[in-house]
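All protein chains of the complex are present and in place, except for one that has been dropped.
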Amino acid sequence: MAGAMSPPFPAERGIEVYNKKLGMWIFLASEVMFFAALIGSYVILRFGATGEWAKPGIVLSIQITAFNTFLLICSSVSMVKAYAAIQDGFPDKMKFWLLMTILGGAAFVGIQIYEYIHLIEHGFVPSGFTEGSHLAELVENGTLPAATMGLYGSTFYTMTGFHGFHVTCGVVSMLYLYLFKALPGKYTPQDFGGIEVVGLYWHFVDLVWIILFTIVYLV
Amino acid sequence: MHWWLPPQGSTFAQPIDTMFTWILVITGITFVLVEVGLVWFIFAYRERPGRKAFYTHGSTSAEVIWTAIPAVTMVILGLMSNGLWVKIKGRNSVPANAYPIGVYAKQFEWYFTYPGADGKLGRVSPSLVDKNSNPTGRDPADPAGTDDIIVRNQLHLPVNRPVVAILTAEDVIHSFYVPEFRVRQDVVPGMEIKSWFEATVPGSYEVGCSQLCGLGHYKMRAQVTVHTQADYHAWLQERTAKAQGEPTS
Amino acid sequence: MTTVAATAHATHAHHDDRSFIQKYIFSTDHKVIGIQFLFLTLFFLAIGGLLAMQIRWQLAYPGKPMPGGTLLPETMAPGGVLLPEYYLQLVTMHGTFMVFFAIMLLLVGVYANFLIPLKIGAHDMAFPRINMASFWSAFASGAVMLASLFVQDGSSRAGWTMYAPLSARHDYSGADFGQEMWSISIILFGLSSILGSLNYITTVINNRCAGMTWFRMPLSVWALFITAILGLLAVPVLAGAAIMLLFEQILGTHFFDPAAGGQPILWQHLFWFFGHPEVYILILPAMGIVSELVANGSRKPIFGYHSMVFAIAGIAFLGWIVWGHHMFVSGMNPTLGSSFMVSTLLIAVPSAIKVFNWMGTMWRGNLRFHVPMLHGIAFIAMFTIGGLSGIFMAATPVDMFIHDTYFIVAHLHYVLFGGSLFAIFGGIVFWFPKMFGRMMNEGWGKVHFWLTFIFYNGCFFPMHIIGMAGHMRRLYDPTVYDFLKPWQPMNEFISINAFLLYGSQIIFFVNFWWSLFKGKKASENPWEDNGLEWSCPSPAPHGNWETLPTVYRGPYEFSAPGASKDYLPQNLKLPTDRDPVLTPAAGH
Partner (left out) sequence: MSVDFAKNPRGGTMRRLSSVAVVGAGLLALALGFSNRGGAALAGSTVTGKVKFVGKAPANPSIDMSEEPKCKAKYTTTPQEQVVMANKNGTLGNVFVYVKTGLAADAKYPAPTTPVEIDQSGCTYHPRTLGIMVGQNLDIKNSDPLLHNIKALGKKNRPLNISQPTAGMKTTRTFTAAEVPLAVECNVHGWMHAYIGVLPHPFFASTGAEGTFSITGLPAGTYTLEAWHEKYGVQTATVTVTGSDTKTADFTFTAK
């Protein structure tokens, strides 16, 4: 080592991704594992269960949720628009699209809360179904399998609940950026890290929902 | 008391102990190698004035050697134990002529169900369990079950006959463990697990619960008695007579 | 972004104008956070040990009133006699405290925080505020877990592995809200360790100083980096499982309830899918630390640096596909058992590489037996035993016999105490000067080491023997079993050693606190080591360096021919060294 003239070497000051963005990617990796645990359990429970699963569309309203899904996808698009706008140097357009995204996300959460209330009124609860409810009748007349209703409620509320929680976090953080970064005009075409990082998170949440919608509502 | 593994009470004991000994030899050699080496280095290479350490970044050939040797050993070990594993727990390992005994575990008791004259065990289902009259939830609708005998915390076995324990649990996970037989199998609520073994030495042993199952875990113990074939049948007769149309508790 | 932060820190470096609160309580300085973790974890280490002492008392003298036991409330130990339900709480909490709040936080809390920026030449972590959040959520998590012992009906009693349905239903376990508190605490803990991990990973990838190439990183940083990846991907699974367990109680879900179609085994799969990587989270950083200690103590470059790195990676990777070896007799498909056995046996290979390479490092070295080195050697010796005993339970048929016996208890303590804890003690002594600017007392350090080493073996080695005799785990009173009665003297012997072992730790604690105030002042590089951390003053100031160092060589250039001394710091520029070609720094 010390003997011969050592050759020049690159300094390797890390990769060409700034910390916050890299950090978000890494965070999303852990989020993937978290939802993998929930979804994996759902798959194991559903296909390991004796007796078949409630048919789609009986307990859960596909129409409302389909609209909700559409809403979330739109909010993803508006997020991209906000990102593009600030990149091209149109802060006002960015503010508008960011606001749209926030509203989209908020609406999604609102509709989900409405859906929950509606479901609980009909007797669909995390532990299965409540006695004497509309759902109980459906179980009585065999429209719904009594054996797996418990698992159905457990998995449905856990998975959608935690997704809803993630959406809420996204909305809150976007609201923060909107009020304290975007409105005061802190974002410039040179520095819009916040938008990009939250955008990544938002697209991830959207993606997770599309999976959940498919396996929980449609299949 | 035995300073080594417990006495061998089943056909599994001998091969498992051999396996154990083999691993002990392999690991023992490595152990001695490492520890002796360390002690030697500690003395040979302790710091002394004027000494300088030998400057090297390693030796590929040496590393290849001590990578290859463990790798090969492990593969061999894997093959050896897998053969035995399949014999003991493999999907189709249970012998056709195995004598069925129902093992029902609950906090903190074992209920053993013995087939009556028909040599068959009746159906059981958790929904039928009644703490007082029907502790194991046997199904009265199943004729095979009518002559079954349920004994609490006493496992009686015929010697030299494969026995298949049909394990079910009422509440939490328990574990059926007889050290002398080298047999252990978790008993999981909602599952029916078959675990077979063949006792080879008449005498009395103990079943222990080896999976934490609650505050009475340590008291979840049952007596095992391995009889000669004749004694076993005598015992079964006596129990049958006793059990004639009487409530069990 | 990093560069901006960097200059900001640099200006801070010497005239530090932060308030006391900013400096020592809600500090964003990685070193302060590391030290906060150190005090927190040493506290939990002491508590966890205290619980173990009560366990050992009960096992040695079942049903006899415990000295001082009358201080405990009626619901734990009426008249000083431990109740079974309290005994199970002890077992559960000892495991939980030691695994999560002592060892894991000591390694990924203390060492990762303190060492990573110092060893890779960064002013601080990539996300100092997230780092602070990580500490305080860990603190909250620990507080909740500790509090759970004192709520009505006490803490969880389902063992640290929390096997459902015992953990899922109060009428089975007899626990009450303490059970929920376990889940809540673990969820908070998961948050803390995810925040920590993403911080470490980002920092190592992006914030290395000029010339600190991947293969010039110290092995401790490599180990912590790979551990962080393990934690990042494994802990969320535990968090998910803990959430399901919590909902089982507060929402009445049925994930693990067979009566409603749930699957008890599901918990075990989730838990061990996290749990096995966790085992390596608990040992890999220790291996990294030991590499530093042994190289320094041997005054010799690490033998086979690259294969050491690949071994760490290999162990980490295999760690993902072996979780089933905890479940050979759980009722899992036996064919799965076979495949898990193979992958498990394979882990022996990289582990062997590491052990032999450490020995290769000592071979023809010039061994200095300072306290850290003693602990390093002890680690190699003890980890070897722990690793080898693992092969017994990797072999499925043998595991069927020794599973859930004291053989397992012995094995895991040889890895976690004989392994991790020796490395941790060594590391504390080694980096104490850099943390507090003073040396720990050498003489008492040696006394502590030898007593610990002797009583540790006296305590845990006999567990192999009673394990072979079939002594099950988590028994409140072994004398219930006829085949265990004769072993009672052995249990007593183990307990006496355990008490002495715990007693000897007092020496360490006293030495630690004494040295904190009275220890002899430390020079910049008291151990004559090559790491970057030794190039800044002791204790390291806020921001670490005025201007970041430049690295010219690997971290283990000991006894290099031609060098004036027997060590060659990474940042020391020899006339023959060229400066690194600076590529533009990352980030906006």
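Some points to look at:
Per-chain residue numbering starts at 1, and chain names A, B and C are given in the order in which the chains are listed.
In this section, contacts are C-beta pairs under 8 Å (C-beta built on N, C-alpha and C of every residue); 3 or more make two chains touch, one makes a residue touch a chain.
Since the structure is predicted, the reported quantities are computational estimates derived from the model, not experimental observations.
Although it is not drawn here, the omitted chain touches the following shown chains in the complete assembly: B, C.
Contact with the undisplayed chain is limited, among B:V151, B:A169 or B:V226, to B:V151.
Which of B:P135, B:P158 or B:G208 touches the hidden chain is settled by the complete complex: it is B:P135.
From the set B:Q107, B:S175, B:S195 or B:Q211, the residue in touch with the chain omitted from the display is B:Q107, counting the whole complex. The missing chain lies against subunit C, touching residues 63, 74, 78-79, 81, 83-85, 170-171, 174, 476-477. Listed here are the subunit B residues that touch the chain not shown: 106-109, 131-132, 135, 151-154, 214-216, 218-219, 221-223, 239, 241-244, 246-249.
Methods note: only the chains that are shown with their structure count from here on.
Because contacts link the chains only in sequence, without closing, their graph is best described as a line. Here the CA centre of subunit A is 34 Å from the CA centre of subunit C.
If you average the Cα atoms of subunit A and of subunit B, the two centres end up 46 Å apart. Across the assembly, subunit C contributes 262-263, 560-561 as residues in contact with two or more other chains. For subunit C in complex with subunit B, the touching residues are 83-85, 88, 91, 157-159, 163, 165-166, 172-174, 258-259, 262-265, 298-305, 307, 329-331, 334-335, 337-338, 341-342, 345-346, 348-349, 352-353, 355-357, 359-360, 362-369, 377, 380-381, 384-385, 388-389, 391-392, 395-398, 400-401, 403-405, 465, 468-470, 472-478, 480-483, 486-487, 558-561, 566.
Of all residues in subunit B, those touching subunit C in their complex are 1-6, 12, 15-16, 19-20, 23-24, 26-27, 30-31, 34-35, 37-38, 41-42, 45-48, 51-60, 62-63, 66-67, 70-71, 74-75, 77-78, 80-82, 84-86, 88-91, 107, 126, 171-173, 175, 177, 179-180, 182-186, 188-191, 193, 205-206, 208-219, 221. Here subunit C touches subunit A in the complex through residues 1-2, 126-127, 130, 194, 197-199, 201-202, 205-214, 232-237, 239-241, 243-244, 247, 251-255, 257, 260-263, 266, 269-270, 273, 552-553, 557, 560-563, 568, 574, 576-578, 580-588, going by the rule given at the top.
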